[in-house]
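Note that this complex is displayed minus one protein chain, with the remaining chains in position.
Think of it as A and B in the order they're written, each chain with its own count starting at 1.
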Amino acid sequence: MSGHNEQARHIVGPGVYLVILFALLLGTALTVWASYVDLGLWNPVIALAIATTKAVLVVLFFMHVWYSTKLTKLTILAGIFMFLVLISMTLTDYISRAWGQW
Amino acid sequence: MSEHTIVSLPDQATARIPKDNYITRENGLLSWLLTSDHKRIAILYLISITFFFFIGGALAGLIRLELLTPQTDLMATDTYNKVFTMHGVIMIFFFLVPSVPATLGNFFIPMMIGAKDLALPKINLLSWYLYMAGGLLALYTMAIGGVDTGWTFTTPLSTHYVNTNVLTTGLAVFIAGFSSILTGLNFIVTIHKMRAPGMTWFRLPLFIWSHYAASILMVLGTPVLAIAIVLIALERTIGIGVFDPTKGGDPLLFQHLFWFYSHPAVYIMILPGMGVISEVISNFSRKRVFGYTAVAFSSVAIAVFGFFVWAHHMFIMGISNYAVLIFSLLSMLVAVPSAIKIFNWSLTLYKGSITFETPLLYAFGFMGLFTIGGMTGVFLGSSGTDIHLTETYFIVAHFHFVMVGGMLMAFLSGIHFWWPKMTGRMYPEKISQLAAVVTFIGFVLTFFPQFILGMLGMPRRYASYPPEFQILNVFSTAGATILGVGYLLPVLYLVWSLRYGAIAGDNPWQATGLEWQTQSPPLTENFTEMPVMDHEAYDYEWLEEQQKKEARSAG
Partner (left out) sequence: MQDSPTKSASAAHDEHPAYLRHHFSSAEQQADAAGFAMWLFLLTEVMFFGGLFTAYLIYRNWYYPAFVSGSHQLSVVWGTTNTVVLIISSFTMAMGVWCAQTGRRRGLVLSLALTFFLGLSFLGIKTIEYREKIEKHHVPGFHYSLQSFLDPQSNPEVYAEYHDKPLAPDMARHTELYFSLYFLMTGMHALHMIIGIGILGFMILRARAGAYTAGHETFVLNFGLYWHFIDIVWIYLFALLYLISRH
């Protein structure tokens, strides 16, 4: 009643933030190291996987989504979904052009 | 026709416009230009979009004049290209996209959900200023020579082959896009967070559901148009190469990004109109909308599926056949929710107590013309037929049927329906019914021949054509003249009604929405106390109870 909103209701402390900070720094080191190793087709997969893990940590804990309402989580998922639709459905054209007429 | 009508006006001898309302609360130009009242902003939008509509309409008149004869005798081909481009840009971005949402949506979304304003009133005002900035820039572009690429800015024409004002037009559209994004954002937040107590999702008027769906499209689709315009600008100025085959770029990439927005854009344009139709049909059949849940979910389904079909605008452009297959299949699916709505509206009318006031006449026009337009859309979604019909007048006819026969009629329906609430005055019924009929006749005469022209093979965006097509073009131009009269009449009599119209009272239509349970015109704060929603939407029994209660307490 006195001005605390849904995000403030969950006050995330410095402890959580520090853990996430170190996880992110670790992920950075990992991804740089991985780019120097020849893993063939897996290089971009691993790079994106690490980047996505870092992003998820930022979203969940720095941006408090772990503690947020269903609406917030759904909104984010909708955005990610649309982003993926844009990329993947555009790629259906580019990937299949080389397949020939039929 | 019987004199049966549901219009219930107060005793004109003693009725007065309420002294305190959103129009009289504050005076002076600045109180309008710096307002945060959603109703005033809606009126600002109403005036500006009407202005842009007539500019776009004048351009349409020029097009039809030129096409009276097979030769390019009225204007040079280059000029003709500029005329149809600006007609498209202005009509789509500065009339159709904001039409219902920015006027009726802005005015009535807060009232329908029982709120005092939108969630972000200052952002709402910013939306209008962005719209005006974009619009004025578009006019300026016309003055300095216009652009001739077509409203679709197809690459590589727009990036490498024309020396017209692509950049300024692109900037105008970019700015208007942000106006649209902010409006959509505002609506979504408002609908989620500011509903009155008891106003659950399934008690909302279907007008709200439609605007919610359209707002999702605005928020998620428009930014992609923005980046497409940025890329065009950089390609034209610096030559970054993203759309340049000589540098390894692909012109089709622009089209993918452009149509990723522009297909959902057509649903941004039509969904709010469908919301209006739901309200009007319910009110003038005195029945709740048949299959409320189906209509509500079909709005959201249209929004979601609308994102999956954009490449049906690119079937002949060079995308792979497999992509053609996928997008054609998905396009068949997206027609289904729209059809569901038509069925539900028809079943609402069935066994209803129908009266033929102007809003319903426009709604009938919508149902017939949108059905034809929508069905021809399915013909175009099927890639086999599309190969022959695309880039012909069939396409032109298709989208004018859905946009003008559909959306514009819905807009006029809504304006007439809510005019008494917004202004406190009734419009003159007889002349407005005449205007509706004239519009319908003019419309069919203008655009039906274009279906035939398209099937016969007349290409679109051409100033000249083979002489055997002339007779149909003459019909079309004749129809356009009639259509112009049909659109001019409402402007004239609606302005007239502001001074001389009958005083409407709170609820001349005996409608059920929350907005009708307050004074006309409304107070700035909409409600004197927060309403509590204790009944379902379109509950005419509840309304009868209210009226009995008022009669008892008055007597």
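In this section, a residue touches a chain if its C-beta (ideal position, glycine included) is under 8 Å from a C-beta of that chain, and two chains touch if they have at least 3 such contacts.
What you see is a predicted model, and the numbers here were worked out from it, not measured in a lab.
A.B. asks: What are the shown chains that the omitted chain is in contact with?
C.D. replies: The omitted chain makes contact with A, B across the full complex.
A.B. asks: Which of these touches the unseen chain: B:240, B:325, B:452 or B:474?
C.D. replies: The missing chain is touched by B:240.
A.B. asks: Spell out the interface residues on chain B facing the chain that's missing from view.
C.D. replies: Where chain B meets the chain not shown: residues 110, 115-121, 123, 181, 185-186, 188-190, 192-194, 219-224, 226-228, 231, 234, 237-242, 247-250, 253, 256-257, 525, 530.
A.B. asks: Of the residues in chain A, which ones touch the absent chain?
C.D. replies: 1-8, 11-14, 17-18, 20-21, 24-25, 28, 31-32, 34-38, 43-44, 47-48, 50-51, 54-55, 58-59, 61-63, 71-72, 75-76, 78-80, 82-83, 86-87, 90-91, 94
Everything below uses one rule, namely that only the chains that are shown with their structure count from here on.
A.B. asks: What residues of chain B sit close enough to touch chain A in their complex?
C.D. replies: Chain B reaches chain A through residues 192, 216, 220, 224, 252-253, 256, 260, 307-308, 311, 319-323, 326.
A.B. asks: For chain A, which residues count as touching chain B in their complex?
C.D. replies: Residues in contact with chain B: 71, 78-79, 82, 85-86, 89-90, 92-94, 96-97, 99, 101-102.
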